[in-house]
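On to subunit A.
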Amino acid sequence: MKVETITQLIIFIPLLGSLLVPLAGAISPKLRSVWSVLIGGMTAFLPLTLIPQAFKGGEVLWSKRLALGLDFILIIDPLSIFMSIVSSFIGFLIIIYSLGYIHHEDHQDEYYLMVVMFIGAMMGLVFSGSLVFIYLFWEIIAIACWRLIGFYRQKDYVVKADKAFLMTFGGAVVMLLGFILIYVQTGTFNLEAMRGAAIPGTAVLLILFGIFSKSATVPLHTWLPDAGVAPTTVTALLHAAVLVKIGVYAYARLFLYTFKIPEAWQQAVIILAVVSSLIAAGGAAVENDIKRILAYSTISQIGYIFLGLSVANPTAISGSLLYILMHGLAKAGLFLCAGIVIHSTNKRDIREMGGLIKTMPITAISFLICAFSVIGLPPLGGFFSKLLVIMGTIKANQIWIAALALFTAILTMYYLMRAFSFIFLGELKVAAPEKTPSMVGVVTVLALFSVLAGFFVSYPMKLVQMATTHITWWLR
Partner candidate 1 sequence: MAFSFIFIPLLLAACLPLIGKFSKKLIPDVLTNAALAFLLFNSILLIKPVLSRGSFFENINWFGENINLQIALDGFNLFMLFTISLVSLCITLFSIDYLKHYGHQANFYALLLVMVAGMNGLVLVIDLFSVYLFLEVAAVASYALVAFGLGSEELEASFKYLMLSVVASAFILLSITVIFGLTGSLSFQAVARGLQDLNAGLAVGVCLAFFIMGFGLKAALVPFHAWLPDAHPSAPAPISAMLSGLLIKVSGVYALFRIVYSVIGMTPALSRVLMAMGAISIVVAALLALGQNDIKRMLAYSSISQVGYIILGLAIGTPLGIAGGLFHLFNHAVAKGLLFLNSGSIQHITGTRNLNELGGLGKKVPITAGTNLIGALSIAGVPPLAGFWSKLIIIIALVQAKHFGYALVAVLASILTLWYYLLIQRKAFFGPLNERWQKIKEAPFWMTTANIILALLCLLVGIFFTPVFNTWITPAADALARGVQQVLMWGI
Partner candidate 2 sequence: MIIQILLLSGLVIFSILAILLKDLLKAALSLAVASLFLGIIFFRLDAPYAGVFEISVVAGLITVLFALTVALTRKDSEVKEARLTRLAFPLFFVIFLIIDGLVMKSLLQQVPALPAGPETGSFGEVLWKSRTFDLVAQLGVILAGVLAVLALFRKKEEDKDE
């Protein structure tokens, strides 16, 4: 099959498939679960078939003319293939996990519809080569994310969901203004055609505003910890697999692949990235709700990824791309472990938990492994990504920034170990058995992947290498 048709399938199968979920749900809950897993599986499998195309390097363009130059363009290059593999794989694992997690909740039709549409829109965004369609999929994700955060329908939960929707929508709309400024200057929305063009500073500021609101960097981050009110699978989906990676992907696609970000802005983003990861790490060390800790930890790690991308030398870029994969695996594992803990003890405050390692050994071990991967201890995957990002930062002679990043790494170690010892160690307060095997299975798979990614890091590294050389046109 041609590469373009595969990509169209990757995008439209989940998007259209998600619309049929309520239909399947009306027939029988079993059919709905099977259908969602099937769609999730297909979306996870198809990007893998694109890997040979990724290793060929270069990009394949496909476009369909629509009115007023707003035509629908697909870019299939190593960066988008890598992102689609990462997101769809973790998303698929989360769908399997949520079979066990929400089988007794109501509104399940809407839940599966939104999750599958979420992944489909992410695929769309990753492959889309026109600014308008990046924005379009960006907003579809915002709608799905709003409905999912408000899943439990309590009063203050829905207020939090609205807050998240408004903040991301606000950022995105301002970003759209930036896109239009670029459109007015370059005369087209097509990224590939605009490659290398110089863009006005205000457009850069507006776009950064949108990117930082979506990927929760400090000044616009407070909606992410509040989104902890959603079911754990949703927060896992939000944090690890898809949502926050969108901002990072957009930054890479816009400010590395298409435009060269002006020098002053680059320095500003570097500083903001490090400051954001430091403050978020501080927040994580203070919070006591397990999901808020992991949320702040995500903000801190996203700060790292931004640091790598904004420093913009090959090592740092490949480091942050690798970081996206490693962080996705590890953070999904952490969240799903937290899900198992909350599901069985139905408590959220870590001070009320304790000694759970005695009743939940596998979850404890997986949590520990994923925590080590997030901290960046070898032989797990997280080590390489954090190392490359820091080496890249030093090579771009940002010594003090690298020092601050390392201090944040120590802070990360502190709060993750604090959380682990509060939850799993000490004396057993609530005897909580380890709930459904499917959930524990997924968690072990994720922990295993973190370990394997550590040992066989050269394979993902090759793909990341191809993506980096492809993106950094201004180096050649």
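The candidate set was assembled so that all candidates are chains of the complex that A comes from, given by their letters.
Worth pointing out:
Just so it is clear, a residue touches a chain if its C-beta (ideal position, glycine included) is under 8 Å from a C-beta of that chain, and two chains touch if they have at least 3 such contacts; residues count from 1.
What you see is a predicted model; the values in this text were computed from it and never measured.
For subunit A in this complex, the touching partner among the options 1 or 2 is candidate 1. Those residues of subunit A whose C-beta lies close enough to touch candidate 1 in the complex are 66-68, 70, 106-107, 132, 135-136, 139-140, 142-143, 150, 153-155, 158-159, 161-162, 165-166, 169-170, 173-174, 176-177, 180-181, 183-184.
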